[in-house]
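I'd like to ask some things about the structure below.
Apart from one protein chain that is not included, each protein chain of the complex appears where it belongs.
As written, the chains take the letters A, B and C, and residue 1 is the first residue of each chain.
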Amino acid sequence: MDLITSLQEITKLSHLYYERQWMYATAGNLSTRDGSSRDQFWITASGKHKGELKDTDFVCVSVADGTLLKASDGLKPSAETSIHQVLYSQMPDIGSCLHVHTIDSNLLEFGVGKEEGSREIPIPPIEIIKAFGIWDEKPNLTMPVFYNHTHVPTIANEIKRYFISVGIPKVPFLLIEGHGPTVWGKSIAEANKHLEAVHFLLQVMARKV
Amino acid sequence: MDLITSLQEITKLSHLYYERQWMYATAGNLSTRDGSSRDQFWITASGKHKGELKDTDFVCVSVADGTLLKASDGLKPSAETSIHQVLYSQMPDIGSCLHVHTIDSNLLEFGVGKEEGSREIPIPPIEIIKAFGIWDEKPNLTMPVFYNHTHVPTIANEIKRYFISVGIPKVPFLLIEGHGPTVWGKSIAEANKHLEAVHFLLQVMARKV
Amino acid sequence: MDLITSLQEITKLSHLYYERQWMYATAGNLSTRDGSSRDQFWITASGKHKGELKDTDFVCVSVADGTLLKASDGLKPSAETSIHQVLYSQMPDIGSCLHVHTIDSNLLEFGVGKEEGSREIPIPPIEIIKAFGIWDEKPNLTMPVFYNHTHVPTIANEIKRYFISVGIPKVPFLLIEGHGPTVWGKSIAEANKHLEAVHFLLQVMARKV
Partner (left out) sequence: MDLITSLQEITKLSHLYYERQWMYATAGNLSTRDGSSRDQFWITASGKHKGELKDTDFVCVSVADGTLLKASDGLKPSAETSIHQVLYSQMPDIGSCLHVHTIDSNLLEFGVGKEEGSREIPIPPIEIIKAFGIWDEKPNLTMPVFYNHTHVPTIANEIKRYFISVGIPKVPFLLIEGHGPTVWGKSIAEANKHLEAVHFLLQVMARKV
């Protein structure tokens, strides 16, 4: 898929996620790796209304170190670019990262501590987990949940440390507590599929009586 | 109704159910019996985005034994085809089966065991039950709930055993725990009516305080 | 407003209410008094898909005794016509009655007995009550809740008895337990306004922790 088609696809998802109340108040950030130059990715610019995003509202960032490579006048990279940078650099085969704010992910409270940094939280073995490519019967899965540091690069560092010490999570997402999930996939379509499954899963976790 | 009209109608329902969050992450499968050849049915191909389904995204399967009869290049039958096959073969008068994943059906926990296979669960006698053609006042109804085996043909066998030993359920649906409901009806329109009533019922069951 | 405009307006509301999941599985019934002949009203025919209702899907009924006055081929009056008939006959100034099934109204359990017939249930004094034209500060209001007899004319008789013995409720609606609310208003627009406020109120009652 060429770059402009990818950016149009992400833009369409942005409008859809806004309608689903996943990107209210300019929240969230979406990115795609540049198919023809896989050492850079394109991420939504900071502060944009996600229901009115245009396919020109993206900036280009280096996978290696997060350097801003290209940006139209007035566009700044999303405040959470460093998290996307870590994910693309730690997982060379992924092509898209999607981060949204959902009500249900904010209802879940685990009390992960600032010093603790992250914790493994069990997830229920419901059918939708097969969307992650996991076909075990009633698997004992966990998801990594991170402390929501205000200084975003600190979260990015915690994630990097997690990937290096623990490895790539079995599930294609992580959760920042009191903030929202970040998912990834080989393509935009796969990342979107993962996000829909993650939303389903977190809804079940937050509402189960 | 001729086949193409039926497939168009199912396709339209697929888009609608996706919008209702009943078919996120490619979940669920929808089928219709072939009106002119009632010993075969058409079911959604595996892995399709249900909000973008086309009326060509179906494969044709034998009611008698589940053999794949027709499939365009690259299309595989849904992983849950064996369940539809059992339902069409056990109920010669039904014309459509609809299986979706809903949040509320995943909030309900009954703890049906793997060896147990299935259990009768009481349902509340609310007005919407009349949509199933049941007009008794405050009826003591139950719904069959099945264990969610990863090996889908095992679920299909449990359902077949249930139909043979217990009979056709009084309500036009069954539930697979931690997975979702499967409904049926004489026509696509009736199956859709049943599914809307089942969704209403399961919402009430999952949210009642 | 002439009759055809009224029926078009009701039809539009039917589509809107279906989208809001208030009329799933053909549930509910909507009616308008005939402006040029106020001793008759038009009500949705039985069994229609409310998201696909047409302005010809109505039958004409006598306010005095519920006699069917006009009906196109194949159209039967809604099973709950007798309730509308009682409301129009007891309240000569109302012009529309709307009955829907909502999840929240089905979550509320009061245990009204079959012999008891109806009971007054307190409602919280929230701002939305002003939509009923009630401007008292923190009013102690109640709503009448009726037992859901399967034989609908029995419910209609209970309602008639209530109006004769107790009087017209202060709030422009009644609730049938495990079934749904019925609202009324001088015009279709007012009845719709009342229904939106009733839905808001019942949501708050059903979800309050």
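Throughout what follows, a residue touches a chain if its C-beta (ideal position, glycine included) is under 8 Å from a C-beta of that chain, and two chains touch if they have at least 3 such contacts.
A quick note: this is a predicted structure, and the numbers were derived from the prediction, not measured.
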So which shown chains sit in contact with the chain we cannot see?
A, C
Per the touch definition above, residue among A:26, A:62 or A:90 touching the missing chain
A:26
Of C:71, C:108, C:131 or C:152, the residue touching the omitted chain is C:131
Which parts of subunit A face the unshown chain closely enough to count as touching?
21, 24-27, 49, 101, 103, 106-107, 109, 148-151, 176, 178-180, 206
Against the hidden chain, subunit C presents residues 124-128, 131, 135-137, 189, 193-194, 196-197, 199-200, 203-204, 207-209
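The rule we apply is simple: only the chains that are shown with their structure count from here on.
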Arrangement of touching chains [line / ring / star / complete / other]
line
So subunit B and subunit C are the same sequence; what rotation in degrees superposes their CA atoms, nearest 5?
90
For copies subunit A and subunit B, work out whether under half or over half of the interface numbers are shared, and give different or same accordingly.
different
Distance between chain centroids, defined by C-alpha means - subunit A, subunit C (Å)
46
Could you work out how far the Cα centre of subunit A sits from that of subunit B, in whole Å?
33
Where subunit A touches two or more other chains at once, by residue number
none
